[in-house]
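One protein chain is absent from this view; the other protein chains keep their places.
Chain IDs A and B follow the sequence of writing; residue 1 opens each chain.
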Amino acid sequence: MVAVGMDLGAKNTKVVIVNNGKVLAASSVKSGFDQKASAEEALQKALTEAGVAQSDIKHIIATGAGMKVVSFANATITDISANARGAFNIFPSVRTIIDVGAEEGRSIRLDEKGKVVDFGINEKCAAGAGAFTEAMARALEVDIQDMGKLSLQSTKAVPMNAQCTIFAESEVVSLIHQKTTKEDIIRAVHDAIADRITSMARRVGIEQDVTLVGGVANNIGFVDSMKRNLGYEMLVPKEPVVPEFVSAYGAALIAQDKIGGQ
Amino acid sequence: MSDSKETEYWRWTESRWTNPDLDWKDGDIISAGVDVGSVSTQSVIMVDGELYCYSNRRTGSNSPDSANNAMTWALEGTGLKLENIQYSVGTGYGRVNVPFANRALTEIACHARGANFMYGPSIRTVLDMGGQDCKAIRCDHRGKVTAFLMNDKCAAGTGRGMEVFADILQVHINDVGKMSIVEDEPEPVSSTCVVFAKSEAVGLLRKGYTKERVLAAYCSAMAHRVVTLLERLGVENDFAITGGITKNIGVVSRIEKELGVTAPEPKVDPQLAGAIGAALFGKALVEKARKKG
Partner (left out) sequence: MKANYGYKDGSGEFYITIDTDLCDGCGKCVAACPEKVLEVTEDEIDPLADDLVARVTDAHRKKIKYSCAPCKPTGQPSNLPCVNACEPVAIAHSW
């Protein structure tokens, strides 16, 4: 019984296909201006990866900022519900989910049954989401993929005063002029955003175990800064899906529940 | 392209002036105010509370130099020397870096005083939008602050935010204002955040909006944002605008329209407000010390 979950993110459209609990495919395409076209493209890509035909799909659930464009979805659910279902399935011990995407950051607290108890969202300000690290990577002329490992090579903490992505870009430029190393600047960038995300999570309340999901969780520098902020390790998913697919995975599982396949 | 844009941005003219009708040697209290901003630095010297001479220059990368250079240029040709000035006050973003200042004061207090001098004692509300901040100030007939609100955390509503937006449309910052005046006023951009507004702008262009309409949408959003900040304080007439934003008719006209007010014409360059207020405080502090001593 094939079920599909689609996460229409601001930056990337993610699709996860499951069959009787097993993940057949997890693929991602960049969200273009024509979101509907991106959704269709992402679905086709996933179907090819899964070796499944569109007619085999029994149920599709969409989530994410652009979920309404998926006219062919059977239903839509909130990011919160999708994340909760996905993360709890991977880590039954998880009680706090911190999800950092391209444009939003959120924190979700669960009870022992995986039910959402409370949540908080950091939205509409780029400094609290992936857009921040991306903009800093551009200002530093570093590939976003390299930000993580460079951060871990930093030898000292440098304060970052700007709380806005635009002002931080100028601050980065002056730090470069002052001969601060790229590694130290990158660590400061990750520390700054980790500080904001942790504060947001503290508002909702943090209970262990904590998992970090969403695209930014792939950034090992950010994960390290978060660990220093919290004071302990967090769970970062690898199987059956990596961090950016947790929401789509959760949507797929909920779709599966609907068709009774488990 | 970006090189010529950078040159263009600095296109505003540096200036200096000496009052032909005053002789500093006849004065009692000579005070100075230096406003070191993120983009420009002004140095104003007053004799008994009247404008004697001033200069308005680019700040550059080194604050102490900016203050010194602005002061030197302001004094040029006057015969007046730094040691003749009884009290100097530094203000603005770089106020702690004015080496010869007797005291550093916040721009909020200085702007209110300066606006009172420039626009007259009827001024009760001042809006200042500079390179990196946005301030709303309520004051009384003496230019004393009765309420204020400043935003320097978020680039939206600051010169820098506008600069970034102009960059994405490849429009020179000086042209943003007039280009944004369109016949058919569009809906304002929905994102306050400049980073997200940039993506929204690209989307609007794809939908067929002209650059002019996109600028109109952005200036409209910025004007509205500023008006809500002002309304948090309450806007009482007369209302004046100072800072670099006065050069952007697109934002200024929309603010005036939404508030239903017209800002009066200033007697002097609005960029001087902070430094004028600082110099006036210098005079007041000399008078206060005399009363005590």
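Assume a residue touches a chain if its C-beta (ideal position, glycine included) is under 8 Å from a C-beta of that chain, and two chains touch if they have at least 3 such contacts.
Note that this is a predicted model, so its numbers are computed, not measured.
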Contacting the left-out chain in the complete assembly, out of B:Val34, B:Ile108 or B:Ala201: B:Ile108
Option touching the unshown chain, where B:Leu22, B:Leu149, B:Leu205 or B:Val268 are the choices: B:Leu149
Contact partner of the left-out chain, one of A:Lys124, A:Arg228 or A:Lys258: A:Lys124
Missing-partner contacts on subunit A, residue numbers: 118-120, 122-128, 161, 163-164, 195-196, 199-200, 202-205
Missing-chain contacts mapped onto subunit B: 103, 105-106, 108-109, 144-154, 156, 191-193, 196, 225, 228-229, 232-233, 281, 284-285, 288
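To be clear about the criterion, only the chains that are shown with their structure count from here on.
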Centroid spacing, where centroids are CA-atom means, of subunit A and subunit B in whole angstrom: 41
Subunit B-facing residues of subunit A, complex: 33, 103, 124-126, 131, 135, 163-167, 170, 177
Subunit B - residues contacting subunit A, complex: 61, 132, 153-155, 160-161, 164, 191-196, 202-203, 206
